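The structure appears right after this line, and notes come after that.
All protein chains but one are shown at their positions in the complex.
Showing subunit A:
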């Protein structure tokens, strides 16, 4: 730690005014960041706050639009990951870039320069993994390893370069608590050697436990730089989600309508080792309401969407009700026929077939629910292209979809425009129930507000809308009711006006059921 004291004036890495534009959308906007030698520095922020974009620029994966990066006091331009490695920056990605068909030693060898013979790589890797408490068998095939073991390979791979700065992108999101504890010990060892760690996370408790300093990002901008140990979870959450609460638009009508969508003690076991199981989820959405489900990614949102939409059915027929009819065992088409509409999270390949035209995509989604309008010829099911084209044009106009040509392929549209089309495709049916997962994920601000307005309008016209989102701004803009999902459990449903961002932030960070944390949040408010 003496290293840190000696050179505290000259940071290891200094970032000034770094900006990255994607089109007109600023993923990072004038970021300043200093990392001192021998510190564990947290980069905090919600999903989409620009954390990943920032570190990709630091690691040479993305080129910054403008701004300056200095390494040990000298201005550098990091053109590629190998340039970053040469400087002494190592990175452990959230999604591992490992080769499943190769062995652990071979995977490690690939990221080294050619000077070390292949046979020696296994030895060095074994030495390092022992020294840092990262047990690994160099001869094992990656295909046979667990996620935690795969992460260890990535860390050893980064360490073999002898880096001064190691960037970890959401390292604990895939780990068990025990594996996470083990990882923290490795990080402390690295810090004791005078190396720096840039630790990206949205888990407040973790950051407070292990990090010396924190930089908080929100909407591509730095909203705070602090010592997380001196902050409360509530103050960190406020920096993360923003203190400027916009006025909640009164989306719904004041009188509650009938319950149109309901889940009763919905349980769904996890389908894969990495999926989340839903535990006893109960919710009710009345006509005229927008219920927003907040939560950190990977806490059961996609599983909840699957269960409610019927992509995966559940054993209990009465666990899901649409317009008061039990549909738990019914598939997606049956639920659509009851007047429900669904917009899944993934635009490309899930909500739309990218290689097919918009009108073809329209027929794919609505060929059962709008059978009479779109299909003719009785059992033959001949597509009435004139009717489909007209409907497609109507949707494009209603949602202001900018596209080249009358009926281009879905893949040729920008993300925002395709999302507008997909949402519009459901809205066009005036569904009684609409379930949307991440309606504005990766969508530019203009398209996002258009989509949100459409959701609010739908609720106003008497439908029940359920929005699953990680964007608190969005939630406060559209929701009349809010619930938070964490580890497959849904919190109580609160009226949106009765919830503070801090409280949602804390519920999201997994502090649910810890009353003192919530009281603390209330005090900070």
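Just so it is clear, contacts are C-beta pairs under 8 Å (C-beta built on N, C-alpha and C of every residue); 3 or more make two chains touch, one makes a residue touch a chain; residues count from 1.
The working rule: contacts and distances are computed from a predicted model.
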Among "NADH-quinone oxidoreductase subunit C/D", "RbsA_4 protein", "Phosphoribosylformylglycinamidine synthase subunit PurS" or "Nucleoside ABC transporter membrane protein", find the name that the UniProt record gives to the complex chain excluded from display. "Nucleoside ABC transporter membrane protein"
Can you say which of A:98, A:278 or A:493 touches the chain missing from this structure? A:98
Touching the hidden chain, out of A:66, A:82 or A:430, is A:82
Those residues of subunit A that touch the unshown chain are 61-63, 80-82, 97-102, 106, 109-111, 114, 118, 141, 143-144
